[in-house]
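Removed from the display is one protein chain of the complex; every other protein chain stays in position.
Now for chain A:
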């Protein structure tokens, strides 16, 4: 799926704003967005939020045979994946140009700088070494994936613990975390990358560009440095011409930023360590704040409560009596039940006059008389029983009706039933 195209007006506005030294989110030129580092339950799992950009790094290890050219050293493997979850522009499976570029930059930043002591990863020279694998997944792209990825990768490496190994002669035993405490990796320094975006042919620069700023930039300069002010990697893309002074200025800014970020990482690692020691809850589930609205939440609305009781009583007095509810089914006629509120059925009353005029009344009347006679008999027989369910088969009606009879309503039913039954039969005969 293609990403939303950038409209001309956005581009013009952004460039104009940058000329006035204004950024979209109100930052200053050299400001970073808020960085948040959290660790997961496993050792070596790290989430980094750089504003809205979110990446996750996971470190894992495996015993493998070493490279033939370097039999004493362990192997570091880096993999950065651009997930479609991060942006509609990223496609699953395809190695886009950006993905290749970011992978290369991450490798140069971490592997070529020799920040990890690979010789300590050797178990049996020439036969078994540890292969440390760092997987970085992008979860949301709001610009500057490179910086977020480098922070996540180095934090995860610092957080990671590898299993302890014991060597006895030729035998190599790998102890599980329960048997022996896992050992942290030996890390010399922490290289962190800082990105600078250039606009208008290098006239203006911004640190930590967000996604929209990245779209309108001319070029990008990435400097990877550690807190000892050693430059681990420099990369310039976009083909812009930079002056020596500009690069020097950028490296000075980078050293300030890197020391701040390194402090942040160390603090986060320390927090995690104390949390684990205290046995507190740490990990993935805890680091996700519940920011969803899962229920309809409304503010309390103020309600006018003055003289409520007087108003209520006046309303109650002036109102009509509530309609009488019929608690049990009322059977005006077999097949018709009535329950609950409501006026009494007036069918019978209106149709009584009509029915008298009709011819078919007599037959209807007879059957009704039968019905009521049956009801009366039932009533006499089963006085003790409260509820009767009697099947009444009428000659006129095709279906068998199951009717619940109550002794109290029998008489009423009789009166109304006469008229209604008559009406029903008269209508039926009219139809015919």
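Keep in mind that, in the parts below, contacts are C-beta pairs under 8 Å (C-beta built on N, C-alpha and C of every residue); 3 or more make two chains touch, one makes a residue touch a chain; residues count from 1.
In this text, contacts and distances are computed from a predicted model.
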Identity of the absent chain, which is to be given by its UniProt protein name, from "Potassium channel subfamily K member", "Globin domain-containing protein", "Oligosaccharyltransferase complex subunit" or "Ribosomal RNA-processing protein 40": "Ribosomal RNA-processing protein 40"
Contacting the left-out chain in the complete assembly, out of A:103, A:140, A:155 or A:233: A:140
Per the touch definition above, residue among A:52, A:99, A:200 or A:235 touching the missing chain: A:52
From A:12, A:62, A:179 or A:230, residue that would touch the chain that is not displayed: A:12
Hidden partner chain, touching residue among A:86, A:102, A:254 or A:331: A:86
Positions on chain A where the hidden chain makes contact: 1, 4-13, 16-17, 20, 22, 24-26, 52, 54, 84-88, 139-142, 211, 291-292, 299
